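One structure is given here, and the rest of the page talks about it.
Removed from the display is one protein chain of the complex; every other protein chain stays in position.
Labels A, B and C are assigned to the chains in the order they are written; within every chain, residues are numbered from 1.
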Amino acid sequence: MSLNSFGHLFRVTTWGESHGPALGATVDGCPPGVDIDESAIQQWLDKRKPGQNKYTTQRREPDAVRILSGVFEGKTTGTPVQLMIENTDQRSKDYGDIAEKFRPGHADITYWQKYGIRDYRGGGRSSARETAARVAAGGLARAALGVLAPTIQIEGYMVQMGSHRADPAKYDMAEIPRNPFWCPDAQAASDWADYLDRLRKSGESVGAVIEVVARGVPAGLGAPIYGKLDTDLASAMMSINAVKGVEIGDGMAAAALTGTENADEIRMGPDGPVYGSNHAGGILGGISTGQDLVVRFAVKPTSSILSTRQTITKSGEETEIITKGRHDPCVGIRAVPVGEAMMACVVLDHLLLHRGQIGDAGGQIG
Amino acid sequence: MSLNSFGHLFRVTTWGESHGPALGATVDGCPPGVDIDESAIQQWLDKRKPGQNKYTTQRREPDAVRILSGVFEGKTTGTPVQLMIENTDQRSKDYGDIAEKFRPGHADITYWQKYGIRDYRGGGRSSARETAARVAAGGLARAALGVLAPTIQIEGYMVQMGSHRADPAKYDMAEIPRNPFWCPDAQAASDWADYLDRLRKSGESVGAVIEVVARGVPAGLGAPIYGKLDTDLASAMMSINAVKGVEIGDGMAAAALTGTENADEIRMGPDGPVYGSNHAGGILGGISTGQDLVVRFAVKPTSSILSTRQTITKSGEETEIITKGRHDPCVGIRAVPVGEAMMACVVLDHLLLHRGQIGDAGGQIG
Amino acid sequence: MSLNSFGHLFRVTTWGESHGPALGATVDGCPPGVDIDESAIQQWLDKRKPGQNKYTTQRREPDAVRILSGVFEGKTTGTPVQLMIENTDQRSKDYGDIAEKFRPGHADITYWQKYGIRDYRGGGRSSARETAARVAAGGLARAALGVLAPTIQIEGYMVQMGSHRADPAKYDMAEIPRNPFWCPDAQAASDWADYLDRLRKSGESVGAVIEVVARGVPAGLGAPIYGKLDTDLASAMMSINAVKGVEIGDGMAAAALTGTENADEIRMGPDGPVYGSNHAGGILGGISTGQDLVVRFAVKPTSSILSTRQTITKSGEETEIITKGRHDPCVGIRAVPVGEAMMACVVLDHLLLHRGQIGDAGGQIG
Partner (left out) sequence: MSLNSFGHLFRVTTWGESHGPALGATVDGCPPGVDIDESAIQQWLDKRKPGQNKYTTQRREPDAVRILSGVFEGKTTGTPVQLMIENTDQRSKDYGDIAEKFRPGHADITYWQKYGIRDYRGGGRSSARETAARVAAGGLARAALGVLAPTIQIEGYMVQMGSHRADPAKYDMAEIPRNPFWCPDAQAASDWADYLDRLRKSGESVGAVIEVVARGVPAGLGAPIYGKLDTDLASAMMSINAVKGVEIGDGMAAAALTGTENADEIRMGPDGPVYGSNHAGGILGGISTGQDLVVRFAVKPTSSILSTRQTITKSGEETEIITKGRHDPCVGIRAVPVGEAMMACVVLDHLLLHRGQIGDAGGQIG
C-alpha cells in the first residue's frame, strides 16, 4: 500500500533518484514463460533516452537496463523481475544555489514541506528521470501482452505543442517515427520544429498534449467501480511528471455534446458489435468495448527556464532564480514512450484481473 | 484489492444496485472519536437527491441513510461504519424491451460482455444511483475533516453546461446554492435554465463541467509517485459515472502555456509561502502546496434520450431504441455533490497517510 | 488497505458490533454466475448459531442472513455481495459495572487504549459475534468453489478440548456431525461432554484445538513469497477471535523431526504425483501439492468466567471482576464453522489468483 507502486496483479514499484547510483523497477506479477531479454526492453528505453536530438536534454545517459531477477534461460519465471538502470552521468556541479532556493513549478518546495529533506540533485525522486523505470516496466508488459493478447498494439504520439494542434485530417501513422515529436501530422511536426527551436534558444519551454491508443483490446476488460479501466488509465497518466489533465475519448469536449451526438450507435458486424463512432474512447461503464482505447494527457511546460522568476529560500527569504542546466524545452516529447508504457502496464494488468475474476464467464453476443 | 473500494487508510467500499433492496458504503479506517449522526450525513444526500427540481430525474427516493455500525453514543469508534440507503422507489415496470437491447452510451453491453449477466433494472451496478453511497461516505469524511483539519472547506459548482461556460469574472460563490445548477455565475445559471428546459422537453440531454475546490488544505499532503494527490483525485473523479476528463489547475490548457507563464512565482507571507498564481491547482510533484486544490471534470450527456438510435440485441440482431423513463437531462447537476464527496474522501485519506508516514518530520520554511 | 478486509481477489470486509443494529460482510470479487440464495448461506450460519445446545452461549439469535446486493435472479452478478445479519437479541441490561472495569483476557483494555472509545456492549467489535459475518462470506465462497472446483471438500472438527486430545486412530469422519463438538472420535466426544458439563456448571471455561482440512485442492495454488497459501491460512486463522497458534501439517511438531523423517517421499500414481506421507500439510514453498491441506489452530479458553479476577477500572483503580452473562464454556466449538469459512475463502481466493496470474502456464508431470 505504500505508494511507489501501481497496478493490481501486474504490480510495478519504481525506485531511485535522478543522481543516485541507480534507479529501476521491481515488477511483481509478470506471468511466467514470457520470452524476454535486456534488448527487448532496451528498445523502448532507447526511444525515451535523453540527448537524441536538440529538442531533448543533453544529459548523456546510456540508460542501459539490467535484468537482475525473475528471468531464467530467457523466460520469465513468475517471480519478481528487477530492472535496474545505472546512472552514469552524475556530473559534479555546484548545487549551492539550487540547494537553498525553491524552483517555481518544481516539486522542490513541496518535497521539503512534506519530507523535511532536500535532495537538490536534479530533483531527486521527483525528477522526470524516474520515468525511465516506467518505460522499462512497460517493455516487459509489452512482451507479456505479446504472448497473452498478440492482437493488441499500443502507440503514442504528440497531438499538440503549445497552442499548436496537429490536424487529425492529416494524420498518417507512418509519420510518427519520422519526426522528433512522434507526430502523425508531418506539416505540424515541421512547424513545431521551427517553433521549438526558437523557444529553446530563448531558454523558454512549452507544454504539449500526448495521445495514446491501444488497438485490438478485447471487450470486457475493466473492473468497476473503482478499478475501472478509465479510472486506472487516468491514474496512470496523471502520475507522470508534469501531467495536469487526462481525457478518455472525447474527454473534456464531451461536456459540449448532446446525448444524441454522444451516443456511439451499435450495429452488428461479422465478428461482433461494431460502433458508428468512438466518443467513448473504447470504454463504457469502466469496461472496454472492443473499440480503440483512446487516452490523452496534457504535459505542462518544463519548469526549468532561463527567465528570472521570483522565489524564496528554505530560510524564507525572497529572492530570484534562473534555472540553468540541461533541460528539455518540451518535456512532452519524452512523455510519449512513457504514456505508451503506462498504457501497456494498465492493459496487461486488466487482462490478468479479468482472467482471475471472470475467467470465461463473460457473455457472448449473437 | 477487489475493485469496489477506494482510498488507502480511509477506505470506502460501495455496494448495491439501482433496483436492489438497498445500497451503501462500508467505510473502513474512519478515525475514532468523530461526532456523527445520520442527520449530519443526510444533509449531503439531500443535496444530491433526485426529484428536487424539474432538471433532475423524477424518481422519488428519500435516500434516507442508516448507520448500522461503527458509531457508539454519537461518536465513531474506529471500526467500520456501514452506511445503508434503502431503495424505496423500485417501481415495477416492463423491462422486456431493455432486457434484450443494449442502450448506446450505457454500460449495458460491456457489463454483459464482461460478466455474462444482464441486470437490466435501471443499469444495475452501473447506475448513477451508486453515487448516493459515495455522498454518504463523503459526509462522514467531512465530519472527520471537521475534527482533524477544521480549516478545510470543500465546494463544488458547475462551470460549463453543454458548450455554455460560466464566466469566472462573474463568479460569486454566494450564488452557488441559489440556483439549481450550483453555478457561481448568476447570469449563466439563468441562461442554462432556459437552455436545459428546451433540451428536457425535447427528450435531449447535455454534458457539463464541474469544478471542485478544497480551500485550507495544508502543504505537504500527497504520496509520490503513484499515490500522488493529483493521481488519486484523477482516479476518484474519473470513477464517477459518465466522467470523461479530469483536470488539475490549468488542466489541458497547461499544454498551451510557456514555462514563464506557467511558473507560479513564490513570495514569503506572514504565515509561509505565498504564490502569485495557481496554475498548478495547488499541487506540485503530487504534493499539496497549501494553495487551493482545484479539480475539474467533464460529465458526458446522459445516455438515456428520447431520440431513436441504432443498436443491437443480446442475440446480435440490429434494432432501434428509445430510452424512456425518468432521467436527468443533465446528469452533471447531481455530479456536483458527488465530486465534493470524492474530494473530501481523498483529502482525508491523504491527511491520514501523511500523519502515518511522515508524522511531524515535514520541513519548515523560514 | 484499511484493515477489516481479507483476501486478494475474493475480498471480504466484515462490519458490525455485537450489540449494534446489524453486522455483515461486504464481499467483493465473487465470480459472476454462481447460483446462490439466502438458504445456501443460512445452512452454514445455522451450524455456528449460538444456543443450539447447553455447551454454547444461550444468546438467542436467529442469525438470519439477507443478501442486499450482487445477486440477480438467483445468480451472482460479479458485483459486491452484501450479506447482512440483524442483531435481534440486544437484551437490555445493566452494563454499569463492565463499562468501567476491564475484563482480563478480553480486548476491553486494548480497544480503550487504542481508540479511546469504550463500547462495553458485549465487546463491541471484538465480540466473537463478528465471526457470523465470516461464516456468511464462507458460505458464498463454498458456492463459488462448487462451480469452479467441485472436487474441493472442506471440513473442520475439534481434535483437542483442554488437555484432552482425540485419538487419530479412532477418527471416523461420519461421527463429526453426530456430537456437539464436531469431533471425529466418538469416545473423546463422550468424555468431553462430561468434562465440559462440569466446567460449565462451575462457571469455568477451557480452550480447544480445531483442525480444518481441504481435500481435492489442485496442485499449484499459492503465491510466494508473501502471499503463500500457508501464510494466508495462518493469517486467516490467527485473525479469528481467541486464536493463539496456527499449524500447517505437522506444525510445531515438525521441529522435532529429522530431515529423513520429514521428507514426504514422492511416487507416481495414475493421475500424477502421489506422496508417501503428508508432514507438509499439503503445502511446499507456499504452494499446494495436491495433497490434503491440513491446518490446525488453538483457541484459548473463553475469558468470561465466574471466578473472581483482579483487574482495574478506566480511572486506574484496582478492583475485582466476575464476568456474568451468557457465554460459551468452550468457544472453540463454534470456531469449527468459522475455521471452515476462512479455509473456503482462502482457497477460493488462491484459485482466482492462480487463474489471473498464471492461467494455464503451469507445468505438467509425466
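We take it that contacts are C-beta pairs under 8 Å (C-beta built on N, C-alpha and C of every residue); 3 or more make two chains touch, one makes a residue touch a chain.
Not measured: the values here are computed from a predicted model.
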With respect to the chain omitted from the figure, which of A:W44, A:Y115 or A:W192 is a touching residue? A:Y115
In the complete assembly, which of A:Q52, A:T77 or A:S307 touches the absent chain? A:T77
Which residue from C:R142, C:K228 or C:R334 sits in contact with the chain not drawn here? C:K228
Hidden partner sits against chain C at residues 1-6, 8, 14, 102, 104-107, 109-118, 125-126, 130, 160-163, 199, 204-209, 219-228, 230-235, 237-239, 241, 243-268, 273, 276, 279-281, 283-290, 296, 298-305, 307, 309-312, 314-318, 332, 353-354, 357-358, 361-363, 365-366
For the chain that got dropped from the picture, name the residues of chain B it touches. 1, 9, 29, 31-33, 78-79, 148, 224, 352-353, 355-359, 361
Where the unshown chain meets chain A, residue by residue: 1-5, 7-11, 13-17, 20-24, 26, 28-29, 32-33, 66, 68-70, 72, 75-82, 84, 114-117, 119, 121, 124-125
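Keep this in mind: only the chains that are shown with their structure count from here on.
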Centre to centre, by mean C-alpha position, how many angstrom separate chain B and chain C? 38
What whole-Å value do you get for the distance between chain A and chain C if each is reduced to the mean of its CA atoms? 45
Residues of chain B engaged with two or more neighbouring chains: 1-5, 8, 14, 114-117, 125
